[in-house]
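Removed from the display is one protein chain of the complex; every other protein chain stays in position.
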Amino acid sequence: MIQKLFFYASPQNFYPLAGKLWPVFACLATGLTVWGLWLGMFVAPTDFQQGQGYRIIFVHVPASWMSMVIYLAMAFWALLGLTFNTRLSGMMTKALAPTGAICAFLSLWTGALWGKPMWGTWWVWDARLTSELILFFLYLGHIALTSAIDDPRRADKAGGILALVGALNVPVIYFSVKWWNTLHQGASVSLTKGSSMAQVMLEAMLIMGIAFWMYAVAMALYRVRSIILVRERHTQWVAELPEVRAQMIKNTAGGANA
Amino acid sequence: MSAFVAIVKRDLTLALRRKNEVITSVFFFVVVAALFPLGIGPEMNTLRLVAPGILWVGALLASMLSLSRMFATDYADGTLEQMALSPNSLSLLVAAKILAHWLLSGLPLVLLAPILGLQFDLSANALWVLTLSLLLGTPVLSLIGAVGASLTLGVRGGDVLLSLLVLPLYVPALVFGAGAVQAEISGLGASAHLSVLAALVLVAAVFSPWASAASLRIALES
Partner (left out) sequence: MFSVSNLCCSRGEKRLFSGVSFSLQVGEYLHLEGDNGVGKTSLLRLACGLCPLEEGQICWQGQPVSENSDEFRANLAYLGHQLALKEDLTPLENLLSHASIAGRQLSLTDAKAALARLGLRGREHLPVRVLSQGQKRRTALARLVVSTAKLWILDEPFVALDPAAQNALSEVINAHLASQGMVLLTSHQAVSLAGQGRSYRLSA
């Protein structure tokens, strides 16, 4: 089992594996999204307090969950990369970051869209939304740092340290924002205020959560393939890949025609 | 230990011969504290309410201004390399640099804060808590800032990138620091906030030199 893991730790071996897996996850993501949205939009009952507008939680909550899960995944890969000095770990972290940032951004937007009809303001300094905003900045910072460093190995290591420092800080940040919020008795984006959550709503949220997760995995695997191709472009095995060969032929043919 | 003292002494000597590091932080703090009332309006009740936040954010930004210089000159003239080659632990030497940074950029803010607080009509107790919260909080800012400064060493767009990296991590210190003063003003007592700040200092003091040293070694590799 451990041998298998170390086998796939090499980008050359991981590339075809990722190629086989990502369509599977993409299909799962699509299927679950359709099911989850159908449940959330059509089957779940109208909330007696919040009307139809509450249905946006079926996107908002899974997006928030995933933004946190993806950050933890990045920290996990970072730890692996710094401990074992593997190239693939850095590539996985880099592949995950944009999806995580998108989830955080989506969570913030849907939070705002929910807030406006419910509480009359586009933004509310609720503990969770504020923490989400800070998490979004952490993602942006990570992407900015890894893009700004030219040397890919240094970028990986620096990004790894940043991801770990961020991951350790996220609970502290959340706790401090929660403390800050309770002192200032602000409006709270609460899901279960008043009524208890209907079974269907919970089901729909969980299904959407898993759907987002499948999407994140699919995107990360898809993206990491591109990153591998770029990083390893000077190696033999990349030059021999059919898709790379085809592109080279196209390039030279195009050049000959020009 | 003598290496630690030597670095602090050297950084202090250098800064006092150039003087602009201390002056920049102090000047920025004073200007920010003066600009906010101009932007908000002279109504004393409002100002008293927002004073803790303004003063804390001002101190935070002033402290952040000098962060990029923490390791940049040493990196450029080769001194950092020599520090990495010393048999003394790099974490220890980095801790010395952070202490020197705090003495030059953080401590002046702590000493200046009560005076600026008077502009906002804070009570004597509130001023005392403000000073104490900054005394505990500014080391946290220097410590966390050191990690950011070491990660962005020699990187394009370093200053702005540094701010982006470090500001989210500053939030706990800001919340508890400004919160302490507000708690004092509203009569709730600031001891809980100050305890959390003290805990943050201790944890940061343990982890930051080590994380910064690791990041510095990565920067020196290229």
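A and B label the chains in the order they appear, each numbered from 1.
Keep this in mind: a residue touches a chain if its C-beta (ideal position, glycine included) is under 8 Å from a C-beta of that chain, and two chains touch if they have at least 3 such contacts.
Since the structure is predicted, the reported quantities are computational estimates derived from the model, not experimental observations.
*Asks:* Among B:3, B:22 or B:107, exactly one should touch the missing chain; which is it?
*Replies:* That would be B:3, which touches the missing chain.
*Asks:* Of the residues B:32, B:55, B:70 or B:83, which one touches the chain left out of the display?
*Replies:* The single option touching the absent chain is B:83.
*Asks:* For chain B, enumerate the residues touching the unshown chain of the complex.
*Replies:* Residues of chain B in contact with the hidden chain: 2-3, 5-7, 9-10, 13-14, 17-18, 76-79, 81-88, 93, 220-221.
Keep in mind that, in the parts below, only the chains that are shown with their structure count from here on.
*Asks:* Whole-Å distance, chain A centre to chain B centre, using C-alpha means?
*Replies:* Each chain reduced to its C-alpha mean, chain A and chain B end up 32 Å apart.
*Asks:* Contact residues on chain A for chain B in the complex?
*Replies:* Contacts found on chain A: 134-135, 137-138, 140-141, 144-145, 148-149, 151, 153-154, 157-158, 161-162, 165-166, 168-169, 172-173, 175-177, 179-180, 183.
*Asks:* With touch defined as at the start, can you tell me which chain B residues reach chain A in the complex?
*Replies:* Contacts found on chain B: 147, 151-152, 155-157, 161, 164-165, 167-169, 171-172, 175-176, 179, 182-183, 196, 200, 207, 211, 214-215, 218-219, 221-222.
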